[in-house]
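Below is one structure. I have some questions about it.
Omission of a single protein chain aside, the complex is shown with its protein chains in their original locations.
Chain nomenclature is as follows: A, B and C, assigned in order of appearance, with residue numbering initiated at 1 for each chain independently.
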Amino acid sequence: MQELIWLLPTYPLLGFLALVLTAGRLPKNVVAIIGAGSVGLSFLTAAIIAAQFLASGEEYFIKEVWTWMAVGGFTPGFNFYLDGLSLVMMLVITGVGFLIHLYATGYMADDPGYSRFFSYMNLFVAAMLMLVLGDNLVLLYLGWEGVGLCSYLLIGFWYTNPDNGYAARKAFVVTRVGDTAMALGLFLLFAELGTLNIQDMLHAAEAEWEIGNGLAVAAALLLLGGAVGKSAQLPLQTWLPDAMAGPTPISALIHAATMVTAGVYLIARTHILFELAPNVQELVGWVGLITLLMAGFIALTQSDIKRILAFSTMSQIGYMFLALGVGAWSAGILHLMTHAFFKALLFLASGTVILSLHHEQDIFKMGALRQKLPVSFFSFLLGSLALTAFPYTSGYFSKDEILIAAHGMEGPGMIFFYGGVFGAFLTGIYTFRLFFIVFFGESKAAHPPEQEYGGWNMNGPLILLMILSVVGGFIAVPLDPLFGDHEEHHISGLLHAFMIAVPLIGIAISACFFYFKIWSVEKLMASSFAQSLHKFWNSGWGFDWLYDRLFVLPFLWLARINRADIIDSFYGLVVEVSRAANGMIVKTQSGYLRWYALSIAAGLVVLITIGVML
Amino acid sequence: MIALFYIAGAIAVIATVAVILQTNIVHGLLYLILSLLAVAVIFYVLGAPFAAVLEAIVYAGAIMVLFLFVIMMLNLGQHTRDQERDWLSPRGWIAPSIMAAILLGQLLTVLSSIDYDLVPEQVGVMEVSALLFGPYVLAVELASILLLAGLVAAYHLAKTK
Amino acid sequence: MELEIGSALSIGLILGVVIITAALLITVERRLLGFWQERLGPNRVGWFGSLQVVADMIKIFTKEDWVPPFADKFSFVIAPGIIMTVVLLSFAVIPFAPNIGVIDSNIGVLFVLAMASLGAYSVMLGGLSSDNKYALLGSLRAAAQMVSYEVFMGISLLGVVALTGSFNMREIVESQADGWYIIPQFIGFVIFLIAGVAESHRLPFDIPEAEQEICAGYHTEYSGMKFGMFFVAEYIGLVLISSLITVLFFGGWLGPAFLPPVIWFAIKVFVFIAFFILMRAAVPRPRYDQLMSYGWLFLLPLSLVNLLVTGVIILSTQ
Partner (left out) sequence: MESIPVEHGLILAAILFSIGLIGVLTRRNIVFVLMSLEIMLNAGGLAFIVGAARWGHAEGQIMFLMIITLAAAEVAVGLGLIIQMFRRYKTVDINVLSEMKG
């Protein structure tokens, strides 16, 4: 059965082909069956494969399907590699993906682009599976770009609004920066190590490079560039909030559960390389820490329900990076998985809320939805608790492990630890700010909902994800043989209690502000400093403004002064010279036979002259 | 015989000059035939009677007849003389003449370095034919293909639609 | 280089005999035609009209030698001269008898062919320079006819040349001592006969000058002595063709010894002259296109086959 691993991406790919080739002519229920069913089949297959793999106790499994190309010694194949890491990813992608597909069959029911939507989604799942299952970096890169393409297509899904197209382009271009770095990294690795097969490459790197080797640092840095681009980490994080322009299931699947964690997967996959470059690994931690804090502050000030969740996602991926940075690989992946559960839950629930309120996304125009939208309420409650690492929810276990590992780290470990704890504090505040404002207080909705939107196909996934969000932390991730980092860290009980308490304090503060209304936000916002701070954070720490000044405007300026195309003028010169020469030579082509005969005679004279001279 | 060579040579040159100076195309053609016949005489003197007769039969007798035939068909001749005179502007002669003079000068320079007196001896039809249908039979085949191609092309080109 | 240039005297003698014979033919033809057509013919001047030729010559010589003002004078004048020259030149290689003849040339047959091909110019120039539509039509016909039939004429006598192994007329005659070539080369003879008539555009192949269709064809505008030259040249051509047939196919001067060779030659030539005149009296003129297609579609393949078969026989009997 493990031999059938190639079926995993094949099912969604076939679904994609079926939907694309019929070009929306199929009835909606058929589309739903194909779209969600293909992913469901993938999930079933994945589950069986996972069970067999775990039962077999092997460390890894390779399925060679065919050789993609053979150029000299470079023979990347369509080979699938299964080990603990890809197993987790595979299950998350197909499982959560299936639930989200199922949800989307209801969510998108009224959309004219129903078939198109599911074709993109299926292609995305296929590409994502390719990414995590590929045994060489070329295949990984294929999937990497495939998901990038799908992300672009789905952000701009409602293409009639130019803003959505703009957001899609922004996401595409910004991630392209990272992808370029990653491609360079691949070239470097291939040039230095002669292979792009991940395992061979890692072993070769381990054998040839000592720790701190310059090439290892360069390669790790370049791969990190790709990872931060895909995972929306500093400094390439600006695209993620705008990516919320797509339909909500997209946000759940691509921009929360799977694609944005590809960077985490990449670093975890090539962790040996990062271990060879400790400075870069530490940099990963710093990137994660700064991003999680920054995103937390931004999330405090946002008013759009999806943007809050987007910044929250950014922040949680920051935690994952932090985990990678401190070497807690398993914890990072565990957090990836739990985050996939509860963030998908939150996004889907927000989707229900948005639809119930007739496409209203501003949280200050909601309120008092507790009774009206019970499923959403419970979803949000459990999702938020998991997000804030409420004890014994899924997020608690994973975040706990990360922070403990950070605490145990040498050097900047303490900073990472306290930074992470502070981030958890922020998480508590902004999460429950959202929760309290949306579900309590008075209703400020323009169109108050009559009843909750959605049937079983939307509520079912929510309930399943609720369960997973609560108990997901108990799932034993089979990563130990892969990373071998199961080093027990221990912190004192007091510190541990403090760690657990901090998010709860955040929740309490949030409650004081928004539920009990003991404190008032207005009072806090009275000072001009607070207002400008709010504005600053609301704008995402001014990164968009900064990048605008740093890159976009200079580029536009260059484009403007280069309107006459300075570089092209060189080639234009070539053209002009040719044309001038042509103009001179064309006179010789007079069309008059006598002229040609004269030329021939002249040539004869010259030749004879040369002959006589010699 | 040697005198015949120079006389025929002189006739050939004069007649040829007359050809290119003529404004009446029929007269030009007659001079050309004269030139060809003079060249045929030279061939005979040089010991190539077969070539001489062929020059007369094929060149003067058939190819030039074709010319005359076309001239008759197009009804060229004396009517076109004025037009011909217009076309022959004195300036048009300068460049070709200079070019030809240079070429001729070069050829003379090169040729005058040869110093060999030949004693003509008859190489008759028999010898030529023996070679032609012996070692050069391929050339005969090629020539016949060429003629066939010429025949087809001429037929096609001159056909009235 | 076996070039036996006869004395000026013998050249003059041969030329004189040929021209006088041709002139006499004018009367002879008319008398014979009259005889065959069961009428009298010219019988007033001299004994049985024998001086008719003198009267004709006096008439032609004294006529106004007129050149039409619209004609191209140069071409108009030289055209009759060309035909006279080439037919007379052709006689240079004819061996009349073992010791009578101008040149004993190795390329005699080819020389005759060359002269025949040059003869076409006369007709064409005459018609073209006359600037007359009948003349032009006549000369167009003549050009096509003569150029075409030259080909079959040349190919038809190649059989004889192959049998002899030489282009030398004297050798050809000598090699017929054992038998005339009329026997092995009968097809060649027939083709040569027809082509010869066409070459000299005698009736029935006088299409270039067909009176009923295009006036007098290429010599419509000619008069006086220029016309006389065309006229006489036609008879000289007749003599030439008869001589060639005699030489190539009927053993030339060869004959029983009771008569001198030159007499045998003369007798044979006269028989063919008479035959041509009889043809004129007996055969109607074909149409122009019939003539051409007959030549190209029938005579050409036939002559080629004849040559091929001759070659095969020669090779197989060697």
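Quick notes
To be clear about the criterion, contacts are C-beta pairs under 8 Å (C-beta built on N, C-alpha and C of every residue); 3 or more make two chains touch, one makes a residue touch a chain.
Quick caveat, the model's predicted, so the values are computed rather than measured.
Partner chains of the missing chain, restricted to those shown and counted over the full complex, are A, B. The set of chain A residues touching the chain not shown comprises 582, 585-594, 597-598, 601.
Where chain B meets the missing chain, the touching residues are 1-2, 5-6, 9, 12-13, 16-17, 19-20, 22, 25, 28-29, 32, 35-36, 39, 42-43, 45-48, 50-51, 54-55, 58-59, 62-63, 66-67, 70-71, 73-74, 76, 80, 84, 87-88, 92-93, 95-97, 99-101, 103-104, 107-108, 111-112, 114-121, 123, 127-128, 130-132, 136, 139, 143, 146-147, 149-151, 153-158, 160.
Criterion: only the chains that are shown with their structure count from here on.
Relative to chain B, the chain whose mean Cα position lies farthest away is A.
Per-chain Cα centroids separate chain B from chain C by 28 Å. Chain geometry summary: the mean Cα position of chain A and that of chain B are 87 Å apart. Counting partner chains per residue, chain B has no residue touching two or more of them.
By the touch criterion stated above, chain B contacts chain A in their complex at residues 95-96, 99-100, 102-103, 106-107, 109-110.
Chain C meets chain B in the complex at residues 1, 72, 74-75, 78, 105-107, 110-111, 113-114, 116-118, 120-121, 124-125, 127-129, 131, 136, 139-140, 143-144, 147, 150, 154, 167. Residues 598, 601-602, 604-605, 608-609, 611-612 of chain A touch chain B in their complex.
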